[in-house]
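One structure follows; several queries about it will come next.
Of the protein chains in this complex, one is absent; all others appear in place.
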Amino acid sequence: MQSYRIKKINFTDVFMWVVGAALLLLIVVGSFLTLQEEKYTAVQWFDLAVFGLAQGSVYALIALGYTLVYGILRMINFAHSEIFMSGAFIGYFAASSMQKSGFMQENPLLGILITFFVAMTTSTVLAVLLERIAYRPLRGAPRLVPLITAIGASFFLQYVFRGLFGTHNRAYPEIEIIKGTVPISGDFQIQKIQIVVILAAALMMALLVLFVQYTKTGKAMRAVSEDKAVAALMGIDVDKIIVNTFALGAALAGAAGVLYCFMFRIVTFYMGFIPGIKAFTAAVLGGIGNPAGAMLGGLFLGIFESLGPTLFLDGLGIPAPYQLKDVIAFTMLVMVLIFRPTGILGERLSKTKA
Amino acid sequence: MSSIQQQNTFDWKKTLQIGLIGGAVGVLIAMVGMVEEFNKRDIIAGTLTMGWTILSLTMLVTGLFAARAAASNASSVVGSIVAGTIFGAVMSILVWIVDKYNIRDILVNASPTLVKHLTFEKGIPNGLFMLIGLGAAVGGLGGVIQILPENIRRAISLGLGIAALLGLLQEIIQVSLANFEGASKAVEWMFGKGTEKGLSLAGAILVFVVVAAGNYLWTGNASKISAGFEKLPQSSRKSFRWLGYGLLFLALIYLPVVLGLYLTEVVNVTGLFILMGLGLNIVVGFAGLLDLGYVAFYAVGAYTVGVLTNLSGELTLNLGWNFWLALPIGVALAVLAGVALGVPVLNMRGDYLAIVTLGFGEIIRILALSDFLKPHIGGSQGIVNIPPPGFLDVIIKTPQTLYYLIVAGCLLALFISSRLRDSRLGRSWKALREDEDVAQAMGINLVATKLLAFATGAAFSGLSGSILAIKLGTIYPHSFALLISINVLALIIVGGMGSIPGVFVGALLLAGMPELLREFAEYRLLIYGALLVVMMQVRPEGFWPEATHKRELHAENAEPQAEGGAA
Amino acid sequence: MNKRLLALLSLLAIASMALAACGGGGAATEAATEAATEAATEAATEAPAAGFECTDAIGCVDIAPGDPIHIAYALTVSGATASLGEDSKGAIEIAIADRGGELVGHPIELTGEDTLCNAEGGQAAGTKISADATIIGVIGTNCSSEARAAMPLISQAGMVMISPSNTNPDLTDPTHSDHHPGYFRTAHNDLFQGRIAAEFAYNELGLKKVATIHDGSPYAESLQRVFAEVFAELGGEVTAQEAVNVGDTDMKPVLTSIAAGAPELIYFPIFEPEGNLIAAQSKEVAGLENVLLMGADGLFADTFPEATGSAASGMYLSGPYVDVNNEAYKAFLQKWADQIGGVPPSGFHAHAYDATNILLNAIEEVAVVDADGTVHIGRQALRDAIYAVKGFAGLTGTLSCDENGDCATGEALGVFQLSDAEVNGAWPPPVLWQP
Partner (left out) sequence: MTDILTATGVTKQFGGLTAVNNLSIKIPDQSISSIIGPNGAGKTTFFNCVTGFYTPEMGAIHFRGNRIDGLRSDQVTQMGVSRTYQNIRLFSNLTAIENVMVGYEPHLKTNWLDAVFHTPRYHNDEKAAHEEAIKLIRFVGLTGLGDQIARNLPYGAQRRLEIARALASKPGLLLLDEPTAGMNPNETVEMMHFIRNLRDSFGITIMLIEHDMRLVMGISEQVTVLDFGEKIAEGTPKDIQSNPRVIEAYLGRGAATEGMAAATGKPGKPH
């Protein structure tokens, strides 16, 4: 038997490799040219990176919600971006009323905590309602059905918020203690708010890991994500665990909403859409269903978005590179999925379902 | 309360629950501003506004559900009245709060106008009593309808539905019938006079009675009629069918004359969506590949035609080609884009596919908008001065001339997609949709099959975009937002995934109707979203589900049928 | 087979009968299109009253006694840009009310179409308006993209349209395909606003280096382009012309890249909320701590300084300017408060008021009144009358329409400066400079 195995390589694979190589070349050449120009100082690169890190932390928090739900239900909860928005929105009402009454100025820390609490509660309640009303009746339906429901729910929630609270921009109050910068050395300095965002996000992610690893509910969640039927046989209430997962992801999204608004301050009914898409991209980048992957993907995407347009495109002489930021993000997503279909860290549950 | 008693009476807890949920929905409808906004339109002139129609409908449905939860007929009606009363009470509490406290800073629609509307301008508390009374009455009506026999119930709901629809479309009906001298008197009687909108009260009652009675009689005799048709010999049945096609053809040709300028424009917009819907139906409905970036091909078609034909002199390419030359290139490039998108996503399943296609759509839109490509495709200023093409001696510019082009496009797409559906390729797509692994194991070449789905879908979309370019005469990147993809997706889902007639139904509902009700555009996406969620729960197969083909028992018919189609 | 043949024959018979019924001759399609396209003109020229012969080149509108003078608006009255449309609509209503709702003995009827600030909406509105032959003139559109799609139809139907807020230069550029006869505007061309902003920055502030940002909207892109061209022409340097996307929140990367060119001023004629984010985040970017900021009328709204916070203080805004001490304008604002309530939500109400008055004046001027009260209005005559408007004293200054349809002169523009007062809720800001 000396015959050779017939190779699987075909036209489409070759095509994709060529495209991938071309893009890589573009990135390398672009970066080289930009750096050679020496238009930007080290301080500026540093600022961009820190900013990307802060942005990425928020993406990571939202991405965790996608990943947790996906891990358990194998479904993309498209409406998660609206859960994030709802937290930020209702948090705004808490924060601004505290600001008006002077409470926020007197007890800024307590005020911030209350804002977090209100936002996280709102998100959680909304997510649990959504699960109960829209998703639970669809267990076992074909895959497209819950996905379409989620898309519908996303638009419904977005426009309900628009109807309820109007279209005008609302701004979070400026809180004195998180304004200003912290010097590092020389010209290098970091915004206080960025430190707050990065630390808060890191703290919450750490808590999540501990929760999933060590609590009873967390273990049950892992069991359900491995095999629902077996978990049910072991006496785990699968429905309850699913609700818990939604609630957990939503709480993180609500917190992310508040952090996001501390950074950018503006609240609108459509604010969830773009961060939602980005966070989902991050979750897929890292390997959906894998919490560590979601965190890594979020940070990676944040930094990539912040540095990428300048680094890759500026040197190539492309005008207004930041307009193309999302093109870079999505192209990267496609490339990662082609060459590593299960994301950077891999889907945690890569059981092949043949 | 013993369990035996409970069977005879109704479940208090459940009724309360239904009433409260209904009330919450009512409050939501009021607070997102739909009551106030929709009250600008009358359904029955001077009697019933559209906002109230929606609220009453919610009450009616609440009553229906409450009645369904009860055991006996008598308790159904009582239950539905109770639920309706609770509905009214919840709304009253809302009105009372809105009236007493100023919460407009938070809830923008909690306005005095809303209070005025909801209390029938009778003030508090008189208006509130009326509101609760209305809730009880309409809820009770729901209960009564619920216990009626199925055929009467259907006749009543159809009658109400058609009357509401006519009232809603009054302006359009009146305008289009104005061309016919004889009809104007009847129209004046049927509809409100002068600037009034909606049906007249007498007209509404007439429409309701005629439709309801007609439906009742029809359902009674429909089976006889169709049986009579079945009894006819094969050949005369075929004659009838041809006669039907002929009449349809004539109707299509004369439609723009009857409809007039504006309605033809609405039909054209609907037609462009039908074209896209037929394409996406192949990708999503047949092959089960959820594509959220479908608008990209629409953009490619439009931009290709724009770049090749424009005379603006502002772009690097300044060809000024004839539209008929540019059209096939537009479609071809759309196909190419379809394949280019198809290749990277070949190995991706539903969820990944959705996000990647969405990203692809955004990439195309951002590139169209970018300063980077501005010299070539116009950037944010779009492409202007796309000249209208000529066909023989006619310049295709007015809605009426464009109509024929769009109808031709739709018929072509209809022809292609129904032919493909009934072929090997159609079966392969459906197999792919049902189970990709098994489909491949049946010998289906996934690469070719998927790429053909993407390519065919993209072709229709590209055609639609090419026509859009000459229809508008200018194209802007903003015309190719994600919302178009969502709109097309929603219309094929509402119509029925995989169902070709469903595309037409969906496009009429989700592209034609919104165009006629443009003043409510704000609520378009809210309603779409709710519609998608509700459809998936209640009727995932859509309003006009995909038909199954009878191929065994009618085996002897299969051959001549195929032949007939070819003729 | 025989049966099928029979069916086909009967089909043909029906078809030919139908054709005959339609007046016969020619293909069905031809008949259909002809009938429809001619409907508009036919209706317009239908049955002129005895004693009046319509000699107008593009037809006349005849208004029987008791029938209204019908004008329409095509404004963006819903959605994100609703404030722009409501602003114009209110002014139109006031202008009509000023005349007691009557003109040459006929009531004025105002009907409207929502244009949604996009080309599709503009086309739909244009089609609906052009289908109604009783309409004499149109006030609209708000967005330039709408006008591009609507104007060919409205011009074809013989109507006139006066826009209160289209600013795109193409629309009144006689060499451009988007220029149509019958189109006028009381809004200032972007060429004016971009120029005065650049002149202000170069001459008044004495700056030499600027950067611009747009958001991909045709309006902002065109305005920043004019600004940059004029600024370079004057001798300044434009260090960067950047762009962001609508929906972006993270402006720091783009601002950092702008900072590399060390501009003294950033001109971003965009909208909320991206404008707020740029203003707020610019203060946090190394190298831009002391940069001056300048926006345009897109940010000229009372919500902007409040939502931006302290960063908005000191910022310049260019925009339409009507002297609040002008008696006529004061009276107008009073009427607004009485008839509509509150204050106008956007900046183009004065332009809309002037546009309506120009239209109504011109109708009055060309109307031919019969003994029985029937009024005839020649469409070409109406156009000519508006082209001939000279020295019209409006709220936005003295307007004279040129042969391309531009009625504004650019004098109703100003540069404003925001201060802490506006951040704390005062509105509008004081004007700083007028060309």
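Order of writing sets the labels: A, B and C. Residues in every chain begin at 1.
Here is the rule we use: a residue touches a chain if its C-beta (ideal position, glycine included) is under 8 Å from a C-beta of that chain, and two chains touch if they have at least 3 such contacts.
As the structure is a computational prediction, the values presented were derived from the model and not from experiment.
K.L.:
Among B:357, B:428 or B:461, single out the residue that touches the unshown chain.
P.N.:
The one listed residue touching the chain not shown is B:428.
K.L.:
In the complete complex, the non-displayed chain touches which residues of chain B?
P.N.:
415-416, 419-420, 423-428, 430-431, 434-435, 437-446, 452, 456, 548-553, 555, 558-559, 562, 565-566
By our rule, only the chains that are shown with their structure count from here on.
K.L.:
Report the topology of the inter-chain touch graph, choosing from line, ring, star, complete and other.
P.N.:
complete
K.L.:
Looking only at C-beta pairs that count as contacts, which pair of chains has more of them, B-C or A-C?
P.N.:
Result of the comparison of B-C and A-C: B-C.
K.L.:
So what's the Cα centroid distance for chain B and chain C, whole Å?
P.N.:
32
K.L.:
For chain A and chain C, let me know how many angstrom lie between their CA-based centres, rounded off.
P.N.:
Chain A and chain C have C-alpha centres separated by 40 Å.
K.L.:
Could you list the positions in chain C whose residues touch two or more of the other chains?
P.N.:
Residues 216, 241, 243, 245.
K.L.:
For chain A, write out the residues touching at least two other chains, lowest number first.
P.N.:
Residues 319-320, 323, 326 of chain A touch two or more partner chains.
K.L.:
Across the complex, what residues on chain C touch chain B?
P.N.:
Those residues of chain C that touch chain B are 2-4, 6-8, 10-11, 14-15, 18, 28-33, 35-37, 39-40, 77-79, 113-114, 116, 118-121, 123-124, 127-128, 130-131, 145, 148-149, 152, 170, 176-178, 214, 216-218, 220-222, 241, 243, 245.
K.L.:
Name, in rising order, each residue of chain A that touches chain B in their complex.
P.N.:
Interface residues on the chain A side: 10, 12, 15-16, 19, 70, 74-76, 93, 134, 137-138, 141, 143-149, 151-160, 162-166, 277, 280-281, 284, 288, 318-320, 323-324, 326-327, 329-331, 333-334, 337-338, 341, 354.
K.L.:
Could you please specify the touching residues of chain B with respect to chain C in the complex?
P.N.:
Residues 175, 179, 235-236, 238-240, 242-243, 246-247, 250, 253-254, 256-257, 260-262, 264-266, 269, 311-312, 366, 369-371, 379-382, 384-385, 394, 397-401, 404, 471-479, 515, 518-522 of chain B touch chain C in their complex.
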